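Removed: one protein chain of the complex. Kept in place: all other protein chains.
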Amino acid sequence: MKLTLLLPLLAFVALGVLLKSGIGKDPTLVPSPLIAKPAPAFDLPLLADQEQRLTRDDLLGTRYLLNVWGSWCPACQVEHPYITELAEGGELPVYGLNWKDEAGEAKRWLDYFGNPYRANLYDPSGRTGIDFGVYGAPETFLIDADGTVLAKHVGPLDAQIFAETFAPLLTAEPES
Amino acid sequence: MIPELGQFALILALAMAVIQGTLPIFGAQMGKTTWMNVARPAAFGQATFVTIALAVLTYAFVTQDFSVVYVAQNSNLLLPIPYRVSAVWGAHEGSLLLWVWILAVWTVAVALFSRSQPDGFIARVIGVMGWISVGFLLFTLLTSNPFLRHVPALPDGNDLNPLLQDPGLIIHPPMLYTGYVGFSVAFAFAIAALLEGRVDSRWVRWSRPWTNVAWAFLTIGIALGSWWAYYELGWGGWWFWDPVENASFMPWLAGTALIHSQAVTDKRGAFKSWTILLAISAFSLSLLGTFLVRSGVLTSVHAFASDPERGMFILGFLFVLCGGALLLYAIRAPGIATGGQFSTVSRETALLTNNLFMAGSAAMVLVGTLYPLIAEAAGWGKISVGPPYFGLMFFILMAPIILLMPYGPFTRWRSDNAGRLVRDSLPLLAVSVVAGVAPWIVWQDLSIRGVLGLAGGIWVMAMTIKYLLHVNRSAKSRWLGMPRLSRAALGMLLAHLGVGVFLIGVTMVETRGIEKDVAMKPGESFEANGYDFQFLGVNRVDGPNYQADQGVFSVSRGGDVIAELRPEKRGYSRGGQIMTEAAIDPGLTRDLYVSLGEPLDETGSWAVRVYFKPFIRWIWLGALMMMAGGMLAASDQRYFREAAAARKARAAAQGDGEPAAQGDEAPAAA
Partner (left out) sequence: MPESRLSTPLRAVLLAAGLLLSSQVLAIDPQDFESPAQEARYWALIEELRCLVCQNQNLADSDATLAKDLRDQVLEMMVAGQSNEQIKSFLADRYGDFVLYRPPVKPATWGLWFGPLVLVLIGGIALTFNLRRRRALPAQVLADPDQEELDRELAQLEAEREGKEQ
């Protein structure tokens, strides 16, 4: 048997292995290029009081979760109990990025569902969202004390995803 | 009760397909005529049961049987009757059933029109098609049963996706599937020849008309899809290089290569093993398309619901069928004779050069479509491969084909003189260059692709017509003043002419089209290429299952009103989906196209997209010519005559006193 005649079969097998690797993955998920890079600088008013502002550098020294949400987003309601649970656990402060929302609506939403966030950044134009590469709420970023983005999850967060995506990164001591 | 009958029929069809895939092949390998003779009855039986299943599902849709989950998901009480029928193939399960049914119809056609061929060979062909049926029937029954019940019955159904509520979508899938599945015939012929171990060019001659018909259906299926996307999606484009489109384009490219390599093998007995490989590839790419569309490994505009289980099943099936075929190829191909001698400048070489670039294009589309998967598997991150890549690469790979294609018919088999060919073509080459450069001078801003595209289109058309006239001068026999060419030759010329027409259409639209988003108040006008679009206002209209804002535009040119366009923005009552329904005034040299957007503010301004699409109809006209060419070539008398002769010979060989080939109605030479 001539080897060249086996080439089509070999190419086909390689193709099969490749296709097999794609099965079961969600092809719509886009990984963030920000991982292991410094979080983008932001300087935004707070939702509760727009006179006050919060910047990225204000949060240096703390390792925290940044949760992107909006009152218009049904999936944000789905994850809200878990976000609340996380925040109440107190190990990891949770900051909110209120994305492309209207302040009145957002406050009503928090009044109704409860406010677990240490503070909420108010980003009605979505510009900071673009800097963070947000493409659909809810999204959650884990940001290290030195301002590095450690991980990102797109979609509603729950205990299992937290354990898989974020928990392994938390065992490392935060750099000061 | 009735839906259960459908499921029962599918199970019986599976049983028949198993018989069809085993007994005849064993019979052929062991020389048992009685077993071989099972092939035809089993194929007819299988087709009958699949037809019953399809009829039952259609009946469930027409009678609004919402106890069937699939019906409830894809229809509702308000859905008009024609769409209830087309809803049968509106989603995964039903479209799969349609696939299986079309395969059964092709099998029956092969069974009916193959009486001229040796029993052993045709038993193998039908047997191989039986395996394919087994795979798809199992797939339907195990993972995608369209007859699943929901108890109690739902009061109303969900709705057929509004995008699919359109006449274009009634016929697009059946045509496309007929093309996909049709390549299974060439595949089965190739496998049968390999199984038999006697790979001569005879099987190629027999499979040529089948390949041509399948290719013609695939051509028109793709064109219909493109046309539908153009008028239904409102975005004015006709091709987006989306994975689903690529899934249909890859088998088309491989099929085009196959048609040309079959010509070489048929006429000259050369490149048999390459032709076999292409026949396997064309159908494998059809199956790969099915996998890509239904497994959810790629994001696509209209992929079916993604389901890992279904993906695994098709992949497994693909592995067994195509892997097996390629293994058989690797084992048997060394025994295939090399075929006839020919020189470097010859019709053979021209056809094989076509093959090189066609197969190269198919490989390019495959690589481009799957590269995001490759990059992800290799950990290079997530990338997108889109129109800018495919457009550029396809242009590079097609340019040589366009340049060389017109020489094909002029080139003699076996050996020709390159100098003569080039010399004879010089005047038209000059004409084509002028046809590309003159518009560039006149319009100032024509891109290099525009220049080459126009020159190429004129070049192909002019040379094809020249060939017709040339044959006309030399042919001894005429019919209505035209040379009496064989239908195969006429079909080929028509298809080549279609390529030229297509090329002109694409080039004009891509380089001279106008696309503009404007804010318009009632009474305001917008001018595009001499056409004046006046916005008259927006009305509220009610359809059977939707409500719509309908914009009214009056289009005039030089003061004369030439069209009234009424684009709509529809809200469908049941699912709440919003749809943009474009309004188009079609014309041979231009389409005027308007889509309605949202009201912009309180002052009554609306967002409107206006398109001027020069020569866009030529794209589908060209495809139509290619399809007609394929059909015409398939109907060539030669095939019938040879079939009749073979039948006679067989009858004479068998026939102790038997009447010479009963039912022999072909126009046999006396």
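Some points to look at:
So that you can tell them apart, the chains are marked A and B in the order they are listed, and the count of residues begins at 1 in each.
Note that in this section a residue touches a chain if its C-beta (ideal position, glycine included) is under 8 Å from a C-beta of that chain, and two chains touch if they have at least 3 such contacts.
No experiment lies behind these values; they were computed from the predicted model shown.
Taking every chain of the complex into account, the absent chain touches A, B. The chain that is not drawn here is touched, among residues B:P3, B:G27, B:P251 or B:G368, by B:G368.
Among B:F26, B:W235, B:F410 or B:W440, only B:W235 touches the chain left out of the display. Among A:P33, A:G61, A:P81 or A:P168, only A:P33 touches the chain that is left out of the view.
From the options B:T33, B:T63 or B:S384, the residue with contact to the chain not on display is B:S384. Contact residues of subunit B toward the unshown chain are 70, 73-74, 90-93, 158, 161, 163-164, 233-235, 240, 242, 267-268, 270, 299-307, 338, 340-344, 349, 352-353, 356-357, 359-361, 363-364, 367-368, 371, 374-375, 378, 380-389, 393, 396-397, 412-414, 476-477, 484, 486, 515, 517-519, 577-580, 595-598, 600, 607-609, 638, 641, 667, 669-670.
Within the complete assembly, residues 28, 30-34, 40, 70, 72-76, 78, 99-100, 125-126, 130-133, 135-138, 154-156 of subunit A touch the chain that is not shown.
Assume only the chains that are shown with their structure count from here on.
Across the complex, subunit B is touched by residues 1-2, 5-6, 8-9, 12-13, 15-16, 18-25, 27-28, 30-31, 33 of subunit A.
On the side of subunit B, the complex with subunit A involves touching residues 277, 280-281, 284, 288, 291, 295-299, 306, 308, 311-312, 315, 318-319, 322-323, 326-327, 329-331, 333-334, 370, 372-374, 376-377, 381-382.
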